[in-house]
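Here's the structure, in structure tokens; my notes come after.
A single protein chain has been removed from this complex, and every other one stays in its place.
Chain IDs A, B and C follow the sequence of writing; residue 1 opens each chain.
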Amino acid sequence: METEYTKQIRDKARELLENGTVECVIGYETGTDGINARPAFIYDPADVERLVFDNTCSHNLVKYLLNMKGKPTAVVVKGCDSRALNLLLAEKQLQRDNIYVIGVVCPGVVEWGWNKQSDKLQKRCVLCRQHTPLIHDILLGEPVTEEPPPDFTDVAEMEAMSSEERAAFWQEQVERCIRCYACRQACPGCYCIDCFVEQLDPEWVGIRIAPGENLMWNTIRAFHLAGRCVACNECERVCPVNIPLSLLNRKLEQEVLDLFDYRPGMSEDAIAPLITFKKDEKLGIGE
Amino acid sequence: MSRIGVFICHCGTNIGGVVNVPEVVEAARHMPLVVFADENKYTCSEVGQASIRNAIAEHKLDRVVIASCSPRMHENTFRRTVAAAGINPYLLEMANIREHCSWVHSDSRDATSKAIDLVRMAVSKVARHEALFPRQIGLTKRALIIGGGVTGIQAALDIAAAGHEVVLVEKEPSIGGRMAQLDKTFPTLDCSACILTPKMVDVAQHPNITLLSYSEVVDVRGFVGNFEVDILRKAKMVDYDKCTGCGLCWQACPEKIPSEFNLGLGYRTAIYIPFAQAVPNKPVIDIANCRYENYRRWKETEQGPEPPQCRICEGVCPTEAIDRTQRDEIITEKFGAIIVTTGFKTFDHSVYGEYGSGKYPDVISSLQLERLMSAAGPTEGEVLRPSDGAHPRSVVFIQCVGSRDDKVNRPYCSKVCCMYTAKHAIMLKEHDPDVQCYVFYIDIRAGGKDFEEFARRAQDETGALYLRGRVSQIYQKDGKLVVLGEDSLMGRPVEITADLVVLATGMEASENAAEVAQKLNISYNAYNFLIEAHPKLRPVETQTDGIFIAGAAVGPRDIPDCVAHGSAAAVKAVALLSQDSLTTDPLTSVVDPMKCVGCFACREVCPFNAVEEQTTRDGRIIASINESVCKGCGLCVVACRPGAINLRGFTNQQLLSEVLTLVGR
Amino acid sequence: MTKVLGRSELESWLGEIMRERTLVAPRRIDDLVLFTPVQSVDEIAFDFDNTNLSPKEFFFPRTETLFTTVYKDGEVELTPAVIDRETVIFGIRPCDARGIAICDGPYLGDPPDSLWAQHREKTTLIGLACTRPAPQCFCSSMGSAPNDSSNVDILLTEVEDGYAVEVITEKGENLLQGVELKDSDVKPVAPSCDASVPADGIVEAVKKSFDDIYWSRLADRCIHCNICAYVCPTCYCFDIRDYKRGDVIERIRTWESCQSKGFTRIAGGYDPRADKGSRLRQRFCHKLLYFPEQFGPLGCVGCGRCVVACPVNIDIREIISDIQETGAKVGQGSN
Partner (left out) sequence: MSADNGPRIIGFLCNWCSYAGADMAGTSRISYPSNIRIIRVPCSGRVDPMIIVKCFQEGADAVLVAGCHPGDCHYNEGNYYSRRHFALLRELLDFMGIDKERFRVEWVSASEGKRFSQIVSRFTEDMKKMGSREAV
């Protein structure tokens, strides 16, 4: 099936570049380890043979659309990626009409690591509830109709711990953080011109790479994605010191689902839960 | 480097009795940027204020912290004080060491160290204050009134009398509203039409008033002093410049339609005025029911049988005023103030099965009875029951129909029903001495000038029988109505055979009240009654500056209350329109265009529609705050992830600095 | 003759060191290997390719206080930071040791960076030669070797009955004082790191490629995180900030990277290196052009950490060979 995808993507890319529909096709090519895919930017029809699609195509390419400055661009989009696309359209960061979406029904991608050959699906793919892209101009593969129910056992395990244990756990995790901001740079939901963590005035977080500042950074990063995170889990994949960021994101994903019955990125005109309200809702606050 | 002065108030012993003020002063002297600190017995006294002014001059202070009572008490006082000494009034910060400290803490040590913290917070905050300047904006000296009932009429006349232009928009062909439908008014029993119509005529004739009848507000933009309103003018098919209101057309029109004004009792024609004293006293053509308009509609498709063409009105009109070319049009007008007086409608009693669900013709609403009593009504003032036109002898009144009843989601009291029922009992007796009235009530609410006396008169003089209790069922039995109820005082069931049953139907907000409120972005309650800015202290204002509310649109009210509220709203509007420019509070949000990403989350959360779009030189569409509309709540600041928005007076920097004086390594 | 230290002797020696010095050694945390201070020998990982983060942070900590000032009744009192504790780093790979030496260039120039100098003086390096280079390694192409002893105080090479010991410096000598070393005739096998990268003449090639569209095309893929800089043993850029709490001000410096947005932003908001291409180019021009022009050696030691850690596979080895080509055909591409 994947080789089939690869062929279809190449053909579509060639067509789009040749008839001038787009200036650039953002897809995947095989990286220098000869195993794992990496993002590829194709400008010339002659280069389309570089394009591939296989179960190492982890990257959320939607993030790159933010750099295309309105240039007509085609992009290869998986189910989770398509939710990011919806998010950015809803937040007026992209214009649908200059994006050509090559949607692929995603078989799930395997654990990623340079020169590592793996057949183990990533956690987010095991838990995935959106294999079929929600938004596409051409769809490759057969839409998945049956999606599993939400599963938050990982979150539940954390919650089973005592407050002190949790504090200790996160303390240890964020001590490793080197504030490289790869999580932010990879996240399609992070596009602030001036991220709060780097603002000098007000100085929300000091530049100290130290537990306190790191905890603040990781907490707010997660909170700024509350009701917006589309669970592509790129942040966790790119973290060089393996901080389990998905736990924070998924905790909030669960709360947003429970409290507001909301799933981010499911449509391009959805209103995020923190910029709307219901008068009579009970949220266990001040009651 | 700013030079901060700190002034600690003893407030007699109120603060000084608990807080060690000298210690606080000493601590303040060593705080960053503080160049002067002193204490006063009473800072708010003239002496105290003078000492501040002197210190400002003497020590060249450019920012001031006053530690005394709550800023809710004296912030404005002290802003004036520092302003008088040449410091921008917004470079002042207060530390609340009375209400939040000395009055609630008895331990002097704790209270003192808390006072020191509060002063330190204020110092760190004031250091980050910026000079702010109120802005002046122009305004349109013109008022819009939505709804031409007695409330709107009163408001219009008052504003016009004050010399300002008024546009009065009424959706019906005539102004007058519910009051025009009434026969007499309680407790004075003067004729409703006789006292209302002169006012209606005044409206028509006043040079400052433009009356837009048969019109509706479709959209409202802008803000206080500068509203822009789209008004739909429905096609009347009659050229009012030519029409003299002679009446030949509506006398000649062959079409008969049940009269809305008479609540289905009696008929009107297709070209019509709703009632004899209508203002304007010129007809409109009811397009839905006009025979020729039907023909024109048929002509477009030519499906079905060809209807008659009629056009009799055009034939009889001596001035050729009928103008079939008229179409609905939308006009846009500018206003400085808007008054909403959309009034009420009566409760539809057909939901009450036990009262016959509106099936029995002789079970009528109180407003229908008004029409039957009115000399200008369908029966020319003779009370004849609808079924057979007979004179009713036995009449049963039922109170609280659609009032004080959770079953029909109308828990509130409609306030006027007790009184108008008393009026009905009295009037029926006058119409026909042989009438016997029975009134089923829960309890009689006669709070108001001469009300109690009036209610008594109904019972004592007219012999109306008041029965405390509910009616369980009404059914028809050989041409009469049998009313089954209970007399809870006697504790026994009663059965009354009646010729006529009158239901005291309660008041409801008019059907388009919510819609209008939404267009104006003002709030309304669960029953679509409009909500006041403050129920006690701002009864005719709304949360939106420049928009006022009055009359029964706000809640059940009788005529004198409505008139009073109409005048009250008018005064508020006049007070606004009498200014040459409006001053805006500078404590508003402001956007940093370098940081805005144009996601417009701010626009989603702003309760006041203060967020507008602006295009930068490099073509990005970003947010900007209309400072005339912004109320400074700061919701947008929190919604703004990129940190592009900040709230003057409560900036992120200021709140952070306050926190960091309290905690932090 | 080879001096050999038995495994158990090694462990007791390290135990000794821990007593009066801070011992930093590779340690397994989840599926990472990181240099951390260790309290006992069994925390130490002996069998590893290389650590995920370079040991540079024991000379150039991710966050370090430069000095503190206290404001007391009109007087300002300044206290510079002092490094007093002796540190021993065990298990540093030759490439990383070279990385430290390379940073001496900028840090020990004139004037020297006091803190770097202090760290250098107080720290002893026990190198551990690579017996099996990892796939990402290319130290040989960068002027080093798996058993390069030139930048450590002691070099250990694993042999069947323990570790072959090579004492290079006096510091190393002192550290080994009183340690029993067996004589043995085992020859430590000198492994080769044959993954070769065409580094010869790279300086010229990069210079030629400066205006080539190659860089902005490459930058299409880059997400401009700081991973490469922070895992790199030779990236030495930092940011400085004053922390004010009440009357105490602390001046600190932390890691910073040329890939981050604010790095070259100047007062007034202008950023001369705003576009992705020039920002990414800076990293490689610094390593392969500016640094050698300024200090001699290439600013890369071939540890391959950035190759492994980059989330989008920006691979310096690939770039070097690309540049050798594009450099040759410069002028064809254009910006």
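Rule of thumb we're sticking to: contacts are C-beta pairs under 8 Å (C-beta built on N, C-alpha and C of every residue); 3 or more make two chains touch, one makes a residue touch a chain.
Just so it is clear, the structure is predicted and the values come from calculations on it, not from any experiment.
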Exercise for review: Could you tell me which of the visible chains the hidden chain touches?
Suggested key: A, B
Check your understanding: Among A:V76, A:C190, A:I209 or A:L274, which one is in touch with the chain left out?
Key -> A:L274
Point to revise | Touching the absent chain when the full complex is considered, from A:Q8, A:T21 or A:T219 | key: A:T219
Practice item. Consider the whole complex, including the chain that is not shown, and state which of B:D38, B:E99, B:D239 or B:D405 touches that chain. Key: B:E99
Revision key, fill the gap. Absent-chain interface residues of subunit B come out as 70-73, 96, 98-101, 103-107, 109-111, 113-114, 116-118, 121, 523, 543, 587, 605, 607-608, 631-635, 637-639, 647, 650, 652, 655-656, 658-660, 662-665
Review point. Please identify, in ascending order, the residues of subunit A that touch the omitted chain?
Key: 155, 158-159, 163-171, 196, 204, 211-213, 215-216, 219-220, 222-223, 226-227, 247-248, 251-252, 255-256, 259-260, 273-275, 277-279, 281, 283-286
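Here is the rule we go by: only the chains that are shown with their structure count from here on.
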Check your understanding: Would you say B-C or A-B is joined by more C-beta pairs in contact?
Key -> A-B
Check your understanding: Just how far, in Å, is the C-alpha centre of subunit C from the one of subunit A?
Key -> 31
Point to revise | subunit B-subunit C separation of Cα centroids, rounded to whole Å | key: 72
Check your understanding: Listing for subunit C: what residues touch at least two other chains?
Key -> none
Exercise for review: Find every residue in subunit A that makes contact with two or more other chains and list them.
Suggested key: 194
Revision key, fill the gap. Given the complex, residues on subunit C that touch subunit A span 29-32, 34, 52-53, 62-63, 135-136, 217, 220-221, 223-227, 229-231, 239, 241, 243, 252, 254-255, 257, 260-262, 276, 307-313, 315, 317-318
Exercise for review: Please name which positions on subunit B make contact with subunit A in the complex.
Suggested key: 594-601, 604-605, 621, 639, 641-644, 651-653, 656, 665
**Study point:** Parts of subunit C lying in touch with subunit B, wherever the complex brings them together
**Key:** 245, 247, 269
